[in-house]
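Handing you a structure now.
Note that one protein chain of the assembly has been removed; the remaining protein chains are unaltered in position.
Just so it is clear, A, B and C label the chains in written order, and each chain counts residues from 1 on its own.
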Amino acid sequence: MANRIRLGMVGGGNDAFIGGVHRIAARLDDRYELVAGALSSTPEKAQASGEALGLPRIYSDFKEMAIREARLKTGIEAVAIVTPNHVHYAAAREFLKRGIHVICDKPLTSTLADAKKLVKAAEASDALFVLTHNYTGYPMVRQARDMIAGGAIGKVRVVQVEYPQDWLTQDETFKQAEWRTDPARSGAGGSTGDIGTHAHNLARFVTGLEVESLAADLEAFVPGRPVDDNGHVLLRFHGGAKGMLWCSQVAPGNENALRIRVYGETGGLEWAQEDPNYLWHTPFGEPKRLITRNGVGAGDAATRMSRIPAGHPEGYFEAFANIYSEAAEAIIAHRNGTAVDSAVLYPTVMDGLRGVEFVDACVRSSARNAAWVKL
Amino acid sequence: MANRIRLGMVGGGNDAFIGGVHRIAARLDDRYELVAGALSSTPEKAQASGEALGLPRIYSDFKEMAIREARLKTGIEAVAIVTPNHVHYAAAREFLKRGIHVICDKPLTSTLADAKKLVKAAEASDALFVLTHNYTGYPMVRQARDMIAGGAIGKVRVVQVEYPQDWLTQDETFKQAEWRTDPARSGAGGSTGDIGTHAHNLARFVTGLEVESLAADLEAFVPGRPVDDNGHVLLRFHGGAKGMLWCSQVAPGNENALRIRVYGETGGLEWAQEDPNYLWHTPFGEPKRLITRNGVGAGDAATRMSRIPAGHPEGYFEAFANIYSEAAEAIIAHRNGTAVDSAVLYPTVMDGLRGVEFVDACVRSSARNAAWVKL
Amino acid sequence: MANRIRLGMVGGGNDAFIGGVHRIAARLDDRYELVAGALSSTPEKAQASGEALGLPRIYSDFKEMAIREARLKTGIEAVAIVTPNHVHYAAAREFLKRGIHVICDKPLTSTLADAKKLVKAAEASDALFVLTHNYTGYPMVRQARDMIAGGAIGKVRVVQVEYPQDWLTQDETFKQAEWRTDPARSGAGGSTGDIGTHAHNLARFVTGLEVESLAADLEAFVPGRPVDDNGHVLLRFHGGAKGMLWCSQVAPGNENALRIRVYGETGGLEWAQEDPNYLWHTPFGEPKRLITRNGVGAGDAATRMSRIPAGHPEGYFEAFANIYSEAAEAIIAHRNGTAVDSAVLYPTVMDGLRGVEFVDACVRSSARNAAWVKL
Partner (left out) sequence: MANRIRLGMVGGGNDAFIGGVHRIAARLDDRYELVAGALSSTPEKAQASGEALGLPRIYSDFKEMAIREARLKTGIEAVAIVTPNHVHYAAAREFLKRGIHVICDKPLTSTLADAKKLVKAAEASDALFVLTHNYTGYPMVRQARDMIAGGAIGKVRVVQVEYPQDWLTQDETFKQAEWRTDPARSGAGGSTGDIGTHAHNLARFVTGLEVESLAADLEAFVPGRPVDDNGHVLLRFHGGAKGMLWCSQVAPGNENALRIRVYGETGGLEWAQEDPNYLWHTPFGEPKRLITRNGVGAGDAATRMSRIPAGHPEGYFEAFANIYSEAAEAIIAHRNGTAVDSAVLYPTVMDGLRGVEFVDACVRSSARNAAWVKL
């Protein structure tokens, strides 16, 4: 397919979980072709991982990759950055300044200072910056956003969002736990950075509201853990809505139980990531309604993100692929010098900044005994 | 049945919701006989309501009723107080000081001052004081408490409890809404007093933990409402556990969605009032288990509160009746001068005080911008 | 309460499960007063059981009871018959012929011959005959029936009804299993008689349709069991609808999982006994709707059977009590010589006959290799 977008990847070598996810997401709708990679900061591993994937061009260093690819006539048009958080900024900068679009895993960076620099780098570049807050790619999340924007539940009053997991219930030593609980690589937030940001972003995305201030009570329940593994956060949104956010990695029985409930003056909505093909709509004074992905009741915002009829579940990969496909729409339009379809939506560097600000605010609030901190 | 406990009732006239519930609860297990009542503060209504129930002895005033019944050889042994909250103390006092057991609706009182006086009155009396925190009568709530006490989930870390409703989403004028949103009769808390106390009591009952301090962000979303209709509360428990409590009367789609989730070092438990015959147990590292009322996996604490085999649902009335039957056990033991079976459990005046303190703390915290308030 | 109906009971002595259920059901709404009983066919047990309940008049023989009570000025007006199935006819006859109303447990009789005789006895009597097909007392079952009658799903095409249990998965020797698997006392059907009749009756009640013919493949999976413990039945209804009925007592994980799904030309309905406060309505071409007991969307047929607001679950006892209260309406009207409210509904002797015919047809069909048998 001649029009596939030429994609590179930084990070995502053998054993890395999220790199494989990005590759499947990029491949699913056949809009990308992975042609180059600097898959590890260890040269041998970068080489071996690149060969295992059959990559045409293998690099051991992301800067070298950026430089060389920018010089190629058919070098990469976009790069996926899937390293640990603390590398995001340095890597993204190299590509942005050479006009290569960046598709970056979340959270944006491990520090607020980096996040702000990255925003500047993105703003200074003609290239696009896409943050893979993948849950915003779920069709029924789009449906919820569209319904709220359209007034289906009236003015929003209450937002309850949570993301409990249980994989860090005990003191784990496996690789994933290792860098994700290291403040130097992951950031000052533990559960807040890793999953609280997802909850925060989902609340913003679905309601269209920004958090005005928050009060956070963070805790590391597992002795010796240097970052929080549980976060209880009170939220106040611009415009008067209030909410609660709970993130936890020590809640046994919860796998990836991201869930949002939004209540407005005339109705409510409820969505859960583990059963993503359903959206509850509860108009006040009427029976509850269960809207299904691509089923009756689902509107364009959901169906344009869906591939098969209702009742055949789409899941995590399809939602992730939706982010990649939205990015592809924007990249192709950029390539062609045309306008992007107004329906196209993807998280941007500003969403990333908001997320890092959220983590920073949580950490600061908690350090001051859950005092209110403005965002 | 010669041994039935002779019961009186204060409040609960025609049109009052909760009075009828108490009567069914008292009748269900055939341990009580309702023989006297002062069912309304309006004499005509008291008379009419008493006649409608075929009560042998009808009073228009609870004090008169207390005085006269105390003199009768076969006067009432216990009284159910089901008036609006602000009357609880005055009524209970009259019966307690005459040695008549009190079964009182919750919250204990509308003010903290009254609550403290009522504690003293109860302590000064030989009579029993039972508070109908009815949700503690659900078999699977007993099961949860028993499992936690027995170590099934290890030391408790996180408690998520919530009680959303939607009946006050709009500005209602019907009777229930009327006194329940009047601070003079209901107390300073709106949703916090009416249902937040249920959530708070459930958390205490199930975990065996007391709240050490809280930070509450209360709101009245419906313009002009004099009390909160939504409460967001951060909890810190003695011993280190943390939690969140959400109560709301403006969450469309929620009827009486009281729900508790407790996570400990080795497992979790989850229970929801609207589907009360189920209890999820999630031991860390094992598949989730669904325990059913009177089914395999349910222990004595649950089965002694249950009347029929698993799969035939018991509901709200049966749970409420369980409180009455527990009270009956205690009353009969008191009558006989024997010890109460150690399995018997019912909420006491101290539980009531804790509830009123909770509301008071929420209101004070919220007035100080959700500052931490110790309980 | 002067107007309570004076009730007697036959069967239901100590240890009998269903007798206690009937007593709670009769007591719940305070329409009956239990004043006489012949609670066991063993005189000593009848006496002991009667005393335990504090019954004013205790008999050791149902015939004696019928004769004597009929002569009393304030003798029983109605009798609850809760014996094993094979005694129903003989007992009911004695009361019916003396003008005493009969409230009889299901199935109607253990043999088709008895059922037909009982129909004649009921028709010959001025007294009422009420069969406690208790599941028809659930508010949302009433709602379903009312919606179908009102055309909410169009002409019915498909009826899927099932009642799986698991308590006879192994070769049980406890009392309940004992008489319920003895053809002489229970009837020729095992699971078909005990629970298949409930499924059959529910299908008839909800749809308003009668089975025209059936093909049944019955099995006793537990070796040595003299009656079926699993029944697979194809149904054809008058008017062209078709269905399947499954009853089983050997389906591990199922407690009392009675469930019905009905599909018509324009929509569907689904209800499950274990979660009885919910009714799914699936109008074709619209999102699924969840109607709750006493919630928005529930109509008069349901709310008149309901005591408390939606979200506070009512269960098995309340449904059973609804049958008793419907019977009370009819008995009081009979007493007063007035017409019964047209909304009042209860299963009759003809429903009982249909149930026994169903079991008979299942047994005959299965004996002929699941050949079609007309009803």
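What we mean here is this: a residue touches a chain if its C-beta (ideal position, glycine included) is under 8 Å from a C-beta of that chain, and two chains touch if they have at least 3 such contacts.
Since the model is a prediction, treat every value here as computed from it, not as a measurement.
Peer 1: Touch as defined at the start, partner being the missing chain; which of C:S40, C:N85, C:N134 or C:Q160 qualifies?
Peer 2: Considering all chains, including the one not shown, the answer is C:Q160.
Peer 1: Taking the entire complex into account, which one of C:P183, C:P283 or C:P309 touches the absent chain?
Peer 2: Counting the whole complex, the residue in contact with the absent chain is C:P283.
Peer 1: Could you tell me which of C:R23, C:H232 or C:H312 touches the chain that is not displayed?
Peer 2: Of the candidates C:R23, C:H232 or C:H312, C:H232 is in touch with the missing chain.
Peer 1: Extract the touching residues of subunit B with respect to the undisplayed chain.
Peer 2: These residues touch the chain not displayed: 281, 285-292, 295-297.
Peer 1: Considering the whole complex rather than only what is displayed, give the residues of subunit A touching the chain that is not shown.
Peer 2: Interface with the chain not displayed, on the subunit A side: 1-3, 17, 20-21, 23-24, 27-30, 53-54, 165, 167, 254-257, 273-277, 292, 295, 307-318.
Peer 1: Residues of subunit C in contact with the chain that isn't shown?
Peer 2: 153, 157-158, 160, 162, 166, 169-170, 215, 217, 219, 221, 230, 232, 234, 236, 242-244, 246, 248, 250-254, 261, 263-268, 270, 280, 282-284, 288, 369-370, 372
Basically, only the chains that are shown with their structure count from here on.
Peer 1: Between subunit B and subunit A, is it the same set of residue numbers doing the touching on each side, over half shared, or a different set?
Peer 2: Same; most numbers are used by both subunit A and subunit B.
Peer 1: Where the centres are mean C-alpha positions, what is the separation of subunit A from subunit C, in Å?
Peer 2: Centre separation, subunit A to subunit C: 55 Å.
Peer 1: Once you find the CA centre of subunit B and the CA centre of subunit C, what distance in Å lies between them?
Peer 2: So the centroids are 35 Å from each other.
Peer 1: So the centre of each chain is just the mean of its C-alpha atoms; given that, what is the distance between subunit A and subunit B in Å?
Peer 2: Distance between chain centres, rounded to whole Å: 43 Å.
Peer 1: For subunit C, what residues touch not just one other chain but two or more?
Peer 2: Each of 292, 295 in subunit C touches at least two other chains.
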